[in-house]
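Only one protein chain is missing; all other protein chains are in place.
Order of writing sets the labels: A, B and C. Residues in every chain begin at 1.
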Amino acid sequence: MTTTMRKWAAIPGLLALAAAAVVLSAYSGASSDEGRDIEQPLPFPHPVHVKTLAMNCMYCHFAAGKSPDPGLPAVATCMGCHITVGPKKPDGSARPGVATLQEFWKKGQPIPWVRIHKVPDYVQFPHMRHVNAGVSCQTCHGQVQDMQRVTQVASLNMGWCVQCHLGESNPPFKARYDCSTCHY
Amino acid sequence: MSPSKEPNGVTRSGGTRREFLKILGATTATTAAIGCSSDRVERLIPYLNHPDETVPGVSTYYATTCRECAVACGLIAETRDGRTIKLEGNPAHPLNRGALCARGQAALQGLYNPDRYRGPMLRRNNRLEPVTWDQALQTLSQKLGEVRSAGRAGDSVFINGSETGSFPAFLDQWLAGFGMPAHLSYDALADISVVAANRQSFGVSWPALRFSEAKLIVSVGADFLDGWGATVPQQLDFADARAKIEGAPRLVYIGSRRSLTGLNADEWIPCKPGSELAIVNALSGAAGASLDQAAQAAGVPAATLERLGREWADTRPSLMLSGVTTSDAMAVALAVNALNNAAGNVGVTIRPAEGISAFDTVSSPAEIAEALARMNDGRVPLLMVRNANPIFTLPRSGKFAEAIAKVAFKVSFSSYPDETSELCDLVLPDHHPLESWGDAQATTSVMSLQQPTMDPVFSTRATADVLITLAKGNQTTAAQYPAADYRSWLIGRYEGGASAFAKALETAVIDRAAPAVRPLRTLATVTAPTPLESQAGDFFLTVYPSAVLGDRGANKPWLQELPDPVSKICWQSWVEVHPTTAARLDVDPGELLTLESATGLKLTAPAYIYPGIRQDTVAMMFGQGHRSSRAGTDALTHRGYPEGTVLEGYGRYAAGVGVNPLDLLPAGFESASGALAWTSIKVRVTKEGGYQQLVTTEGSARQHGRGIGRALILTPTGLRDADAPEHEATPPVTAGDPPATHGAEAAAEAGVHHFPGDASHEFLPGLRAPVAQDAEGGLADTEANDKGMYDPKHSSGMANRRWAMTIDLARCTGCSACVTACYAENNIPTVGAAYQTKRAVVEPTPGGNIHRGREMAWLRLERYYEGGENGAYEFDTRFVPMLCQHCGNAPCEPVCPVYATYHSPDGLNVQVYNRCVGTRYCSNNCPYKVRYFNWFGYGEPNRPQYAWPEPLNWQLNPDVNVRGKGVMEKCTFCVQRIREAENRASLEHRAVQPDEFTVACAQACPSRAITFGDAASPDWAVSRQVNDRRAYHVFEELNTFTAVVYLKKVNHLAPGQTTAAPATEGAHGGGN
Amino acid sequence: MRGVLGVFHELDSLVDAVAALKKERSGDITVYSATPRHEIEHVMAHGPSVVRRFTLIGGLLGATFGYWIAIWASDYWPLVVGGKPIAAWVPYTIFGFEMMVLIGSLATVAGLFINARVPRLTMTVGYDPRFSDGAFGVWVACPPDKERAVAATLERNGAVEVRSER
Partner (left out) sequence: MAAVTEPVRAPRRSNIPSANVQLPAVQSYTQVNDEIIATLRGTKAWFVGLGLAITALAIGIAAWMYQIYFGLGVAGYAPPVMWGVYIITFVFWVGIGHAGTLISAILYLFRAGFRTTIYRCAEAMTVFAVMTAGLFPILHLGRPWKFFWLIPYPNWRLLWPQFKSPLVWDVFAILTYLTVSTTFLYIGLLPDLAALRDRETHPVRKQIFSLLSMGWRNSDREWRHFARAYLFLAAFSTPLVLSVHSVVSFDFAMALTPGWHATIFPPYFVAGAIFSGIGMVFTIIIPIRRWFNLKHYVTINHLDAAAKLCLTTSLIVGLAYVTEFWVAWYSGNKVEQDYFINRVFGQWWWAAWIMLLCNMVLPLSLFSQRLRRNTTWLFILSLFINLGMWFERFVIVVPSLSHEFEPWQWTQYAPSWVDWAILLGSFGWFSMWFLLFIKQFPVIAIAEVKEIIPPPVRRPHPHEDAIDTSARHLAFETETPGEHD
């Protein structure tokens, strides 16, 4: 006669389910590149330019108010100042990156910046519509003026966009939220 | 898109205004964009120096001139971030007034052709190998010196593709500097007989034709809507004429084969080839010309000719055109000119004073042939060819390839490998016209300027600049060329200098009288073919040039993929036979027929059964059949070229496609003008036994009474439904009546037949405007629910618009320019290239994907026949541009499980590619069958089926997604243009203005048949059109409430005729 | 848990034994048979199964959920398709129905499992593999002092084997 205890193999099963849920949720866009933080070919300190020197965002990203594309400063734009503002400060300390910048300029090469903020190619994001509607740069890009190196703050996934279009953001904006607003 | 593979030889110089941005800014939506964003590191590459005028992501527009055919229409080239992405007609240009044909639009695919020469090539060890420009120029300079010092420069030949403007004179000046004779100006497609006759009759080579002034147009074989003469201006004018409805001209077409013009004609008189002169003489009542004899010669009833004669005599003003290509073509043309003169049409419908200059400089093919014959004698030391391909465009029986091979040194300035450049010893690839400076004489009083729209794609050089460089290197000629380059030379000749020149470039149109016409040489040596009637053979052979491909379109996938407007066949050659003939020969469509000429030349091509051709005639199209002229000898090296490049023949898209009917023809020329006699032989036709599936987009050529393309007949009492049987015809529609009063109720009262789907009381003029009402089936309490964006009161205001389109079938000629415009605007992949069919078990076949109906044309041109069952010659043709109808109640929408298609508040039926999972249910449920599926990864660069091999992909519209494998796509009403207009308006703090913008097809349409706009606002042109008395919806009975409204075609009866020849209701016997 | 197990080869013997045991009030009786028999049900005389309540509640919940998810999701992002109402209750009946069947069925199974104490995490005492073959069995859970009397009753009514287990 058998009188045995038989444990159920429930735990591996539950673990498998949990793993599947994680995979599915990751696949469904729950994860994002939030916190993306990659080294750039040369260190560009936004705080120095924006806060110390009080440069406007649109000085360099000149097209953000008139084009879907915000625009990147040409190397010549950088060199407008850095032809005189050299790699050494008057006190002798270094301005990191300026030497590299001047190197690029001398070689006649553009700077291969690494893209941080990226929506998929099937998303049409007209910067000017947002800028002119009063959405600040920081709403999407975070407090760039405080970032020694730019990192991705917002998730940039679709739900994040939609919350704002539905008027659920703070301050509230309200816009179209049908698909062809962004996807075509 | 990563900037990975730069094509070999891209210019790297920076700083110029149109510097090509190898590496773009942030607007990079041109890759296949389906799927999750990847984690790979993507680079953002800024400019080194920012170009002054451009804003990244915003298009810049350059006005320039189209050089795809002789006509020189005006272009507006849209350029984004350094790349030209779209060509449109220049509205300021007097010829094309903003419209542009398919060939003109496809110039972009010449610019970005992946098989272009990437740099100069020099023959070494019997192979063309890449060399540097210095080497190439040095070689040519040396050869020029040798020829000159040998005293044989006078025997050299320069063949230049016919063009007007400053270059011909510039070239002749240069040639003279080197002691060489003036160049030959070659245009294979120009109707030289007519040009010669016009010069003789009117003193201009091509008078302006005013169709809109005429009440009767008789075309004797002139396909003036599709390739003959200056197509786009003629088409614009003809469409305006036909749009008048009452008082519009009747069009009669006389010819052995119904061309596109023939299909648009109200009456077709199918005469035997070669009998046209007799007919014209009979109509003119010339001495000794009897109607009966002419009728017998032509094989048509004498009564028909008699009636036409009476009509011609009674109708003023009228217009008769000749476009025959037989060996007595010039005689016909002269007789027609005389007839017009006698009828008082000159100065009214034919205006020599406003001539078109396109053919002012052209030489006759006979002159080219004669030069080639001299080469055969070994008398030519140096041959230079630019923008011409005589080997392909002249009959093979003339043995011109062999002749050219005997020239000691042959130089080609061709941008693309072709049959002629393949034979050359040195290739100095020219810039594409979109990369170079120039000008062209548009009309006798207007000149059109040409400017580069972007930096050169490859390491090519403008021939003019090459010539200047060569001249500067020569002591005797250097002094003549103070200008640094051709641009400076052009500006130097421009009154007002550089600043005025720059100002003129804004429209690129300036007033300048045309220089003297260059005379045609008459040549005694030319062989004229024997008259057709006396030849042996079963069938007349009519060879006609393809209006879509021309003589140089075969390497452009857009043009290859564009179905021929008449036969609807693409990527193929075919033999047109009449249904009765086909039955007699026991031939089914696609069965191979062999044509054999009396001299034993043979050609095999699949049969296409066409009711619009005489029973005793077969016809073939010229334009396909490019093949390497060095086949079997050596392959050109591909060193430095990416994989897949085809430098043999005419590139990858033309390779293995079709046959060249010129292989059958003798090298016979019309003796008076030197024109090539295209219709000059009879052939024996035998069934070969093989089969080659037709690459056609046609399903059934008959509409089976379904009322897709509808027509009215203009009777003396008003307009009458063309498709209703006589005894139950609907009451005539008179001008000004809105359709509602003639709907089902009125018809029921009158006890008459209600045509299914006919305009009825359910037809809502102006369409159902706010979609929000549709949203709840029109029944919802508008107060009750917050319908969000669909609420007209929503802050976005979208629901107050209803984007809609009208297509006027009375204007539409079926030319298909809209189709190519759609391809260009919307990044539609072409799928017919042989390489795109290559898979594990499938042989590469041109058009293989289209065999299975997988063409992707969002907008297709349907061509239905009405009448003419049982092989009768009398039938009516309905051209119906069919695109997504953006139904108010779209059947495709509710079946999509994932909202990939839905109705936007402004009335668009939206397709969201990135949401589509590919169930294809929407297509099943679409009655119009206008949804297209990506069966393969046409948009994915790493797939074998990729439709845009580098650099074709540079053309892709960055505002439009490239669709990946497995998703549905369809017409979007150019939503990107709508958004762009909205964005622009929002930047300027205003609303979108009426008719501020239009969609790509409407923009291009040379018939102005398409109108797009907001039907909910009375200020837009479209909202007037939708209330036209001729308006109808296709399949209205399905209650789809389409946003596309068609206006019925109008047929014109001959005087005294009471019924249209075709009686069609319920007739569906002849379809396949 | 301890008690006495009796093995029977005949159905009527089993029924007799159970009837006798019930009369004696010996303890909780469990009857084993390879197939359900009315005779056993009659002699055991249990009330109706409560599984029906699980079914009812599950079905109602399911139908509600089916309608709710469809209506809520349609209303959450109101896009018009084919000019149809945003939330169209007629076709959504399909979801109501399917979810009623699905949740109702699963609730029924849950009811079965809960009421029948299945799945059983342990193989308890008082079972014999022969019960799934041809034999019948009776398990009487009783204190040790009653075991002898129970065994006697079983044997008297034709048990081929009687044993006590713990």
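Worth pointing out:
Heads up, the rule we're going with is that a contact is a pair of C-beta atoms (placed from the backbone, for glycine too) under 8 Å apart; a residue touches a chain by one contact, two chains touch by 3 or more.
In this text, all values refer to a predicted model and were calculated from it rather than measured experimentally.
The chain not shown here is in contact, across the full complex, with A, B, C.
The chain that is not drawn here is touched, among residues B:K965, B:R1008 or B:H1052, by B:K965. When the missing chain is restored to the complex, the residue among B:E862, B:D906 or B:D959 that touches it is B:E862. Among B:A230, B:M789, B:V895 or B:I1010, the one in contact with the hidden chain is B:V895.
Panel shows chain B; residues 34, 697-706, 708, 756, 839-841, 849, 852-854, 860, 862, 864, 880, 882, 891, 894-899, 902, 915-921, 923-929, 932-937, 943, 945, 965-968, 1035, 1038, 1068, 1071 of it touch the chain omitted from the view. By the touch criterion stated above, the residues of chain A touching the omitted chain are 6, 8-9, 24-25, 28-30, 32, 155, 157-160, 162-163. For chain C, the list of residues touching the undisplayed chain reads 9-13, 30-41, 44-49, 51-52, 55, 59, 66, 69-70, 73-74, 76-77, 81-82, 84, 88, 91-92, 94-95, 97-99, 101-102, 104-106, 108-109, 111-113, 115-123, 127, 129-134, 158.
Assume only the chains that are shown with their structure count from here on.
More C-beta pairs touch across one of A-B and B-C than the other; that pair is A-B. Averaged Cα coordinates give chain A a centre that lies 59 Å from the centre of chain C.
Averaging C-alpha coordinates per chain places the centre of chain A 45 Å away from that of chain B.
A separation of 78 Å divides the Cα centre of chain B from that of chain C.
Counting partner chains per residue, chain B has residues 788-789, 899, 902 touching two or more of them.
For chain A, the set of residues that touch two or more other chains comprises 177-179.
By the touch criterion stated above, chain B contacts chain A in their complex at residues 14, 23, 25-37, 39, 41-50, 55-58, 788-789, 795-796, 798, 899, 902, 904-905, 908, 910, 912-915, 959-961, 972, 975-976, 979, 983, 986-987.
For chain B in complex with chain C, the residues that touch the partner chain are 771, 774-777, 780, 787-790, 888-894, 896, 899, 901-903, 1041. Chain A makes touch with chain B in their complex at residues 29, 33, 38, 63, 66-77, 105, 108-115, 118-122, 124, 126, 128-129, 132, 174-180, 183-184.
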